[in-house]
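All protein chains but one are shown in place.
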Amino acid sequence: MSTTAVSLRQSRAAAFWYSTTGKKIVMAITGAMLFLFVIGHMVGNLQIFEGREKLNAYGHLLHSLSEPLWAVRAVLIAAIVLHIIATVQLALRNKAARPVGYSRREAINSSYASRTMYWSGPIVLAFVIFHLLHLTAGIIVPGAAFIDGDVYHNVVSGFEVWWVSVWYIFAICLLGFHLRHGIWSMFQSVGLNHPRYTPLLKQAAIWIAAIIVIGYISIPISVLLGLVKE
Amino acid sequence: MKLTLKIWRQKNSNDKGAFVSYPMGNVNPDMSMLECLDVLNETLTERGEEPVAFEHDCREGICGSCGFMINGVAHGPERATTVCQLTMRHFKDGDELVLEPWRAHAFPFLKDLCVDRRAFDRIIAAGGYVSVSTGNAPDANAIPVGKDIADQAMDAAACIGCGACVAACPNAAAALFTGAKVAHLSVLPQGKVEADRRALAMVAQMNEEGFGNCTNIGECTGVCPKSIPLQVIARMNRDFFRASLKRRDEPATTITPVYDWKVKTQ
Partner (left out) sequence: MTLDSKVPSGPIEKAWEKTRFDLKLVNPANKRKHTLIVVGSGLAGASAAATLGELGYNVKCFCFQDSPRRAHSIAAQGGINAAKNYQNDGDSVYRLFYDTVKGGDFRAREANVYRLAEISVHIIDQCVAQGVPFAREYGGALTNRSFGGAQVSRTFYARGQTGQQLLLGAYQALERQARAGTVAMYPRTEMLDLIVIDGKARGIVTRHLVTGEIQTHFADAVILGTGGYGNVYYLSTNAKGSNATAIWRAHKRGALFANPCFTQIHPTCIPVSGDYQSKLTLMSESLRNDGRIWVPLKKGDKRPPNEIPEAERDYYLERRYPSFGNLVPRDVASRNAKAVCDEGRGVGETGLGVYLDFSDAIARLGRHVIEERYGNLFDMYQRITDEDPYQVPMRIYPAIHYTMGGLWVDYQLQSTIPGLFVIGEANFSDHGANRLGASALMQGLSDGYFIIPYTVGDYIASNKFAKVDASHPEAQAALACVRQMTEKLLSIRGKRTVDSFHRELGKIMWDYCGMSRNAEGLKKAIGEIRQLREEYWQNVNVPGSDDDINQSLEKAGRVADFFELGELMCIDALERNESCGGHFREEYQTPDGEAQRDDEHYSYAAAWGYRGPGNPPDVYKEPLEFHYVHPSQRSYK
């Protein structure tokens, strides 16, 4: 007989959070929120191709909606925090789950993207912080002076610095990898998997990730190529 | 054909283990991996050395006893095949095969290629059943079950409990094993009745055992001898999610894993 003690668990909410499955559901839901932001943010940014006025007007519009904007920011920050806490806790748990490693292990069935979530995530986070300091707060100013309210100027002058663009493109590509697994994975985590639709979803995830990458990196590339300029 | 078997030898969990290489002179391509180990063990015994301990029983790929890593892949290179049915013709003359036991915190080491998988029994004991005592049953045809539902249940129920999913998972997660039982029972009308309780209890016990978490990457299903699909994990997640949102009075309880083998008498 291998069993004796029976331990009682905490409240239902705590039990949910302390379980691996519960944490993954939290990651899926917060991931979905961040994914929606990534889409929205891209659509907003692409207005750069319609010229300075359009983009700056969009920026002003967002700023004028001060309370809703902060509400959204608060939700996004909470989502990021939860996403990260859950990841870190699960990662520590996973490390403990295999105290002695293999001398050799081959991956035979998983995508490169799925195996590199632990790398792509933190790098994207570092990028987001840099990105906020650069274009939202104007604390890091690699190019010409930061002009509050002139989004177009800030973006173009920033990307004209080659390493800013490279860093941006690199991080967005990682984001693409992260999403390529994350987009279908969040469905799996909340329990949605279907023999017919999930393969389609996996295909779609690749396309969506690709569109997001292309959408975002089109901006620095256009700036570098001089297609978009001051 | 000639092969070299590089096998993890370790007397017990207190001993420090190491790989030992055994050159094999004439391996018949028709023999199974386990028969190859039999031949090695006969030689070792004749030489007065201790044979390699490995788990095996039915040798038909259904009991789930056997399994180890071959060159970093659980159950070796053939898909949907346990090591007892893996024939040596899948290797090339001169190959070196690295044989290593499953490694996971929840599968404590025993000897050579053997580990303790009682964690799986405890997960089943937590809720992997329909609570129907002998004699309670209505007529077998009283509740119709669609063919598609029966097939779906069977796909999940095919799990043999070998532990390859845990072994192959970079996180040593037992989601495929647990999900298979959850999915098998909760799609059937007979098992649906207690689906909520089952999902909460089995996930709780799975966590208590110290398995890692599922990152949905699919290594488990790749090595699974029965090709259990990832859908079963989604089913477990869904049942767990739904059960967590519902009101229920009784919290899930768990059993503290005990790893030693002290036998109680009387």
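By letter and in written order, the chains are A and B; residue numbering begins at 1 in each of them.
Basically, a residue touches a chain if its C-beta (ideal position, glycine included) is under 8 Å from a C-beta of that chain, and two chains touch if they have at least 3 such contacts.
Just so it is clear, the model here is predicted, and its values are computed rather than measured.
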- Message: Tell me which of B:126, B:217 or B:252 is the one touching the absent chain.
- Response: B:126
- Note on the structure: The one residue from B:69, B:110, B:233 or B:252 touching the chain left out of view is B:110
- Out of B:76, B:101 or B:191, point to the residue that touches the absent chain in the complete complex. B:191
- Message: If the hidden chain were put back, which residues of chain B would touch it?
- Response: 11-12, 28, 30-32, 34-36, 38-39, 42, 44-46, 48-51, 53, 55-65, 78, 81, 85, 87, 89, 110-111, 114, 116-118, 120-121, 124-126, 128-141, 143-147, 149-151, 153-154, 157-158, 160-161, 184-185, 188, 190-191, 255, 261-266
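Note that in this section only the chains that are shown with their structure count from here on.
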- Note on the structure: Taking each chain's mean CA coordinate, chain A and chain B are separated, in whole Å, by 35
- Message: With touch defined as at the start, can you tell me which chain B residues reach chain A in the complex?
- Response: 19, 69, 71-73, 98, 100, 103-106, 109, 118, 121-122, 125, 168, 170-173, 200, 203-204, 206-208, 210-219, 221-223, 229-231, 233-242, 244, 248, 251-258, 264
- Query: Considering the complex alone, what residue numbers of chain A touch chain B?
  - Reply: 1-10, 12, 15-16, 18-25, 90, 93-94, 96-111, 114-115, 117, 181, 184-185, 187-195, 198
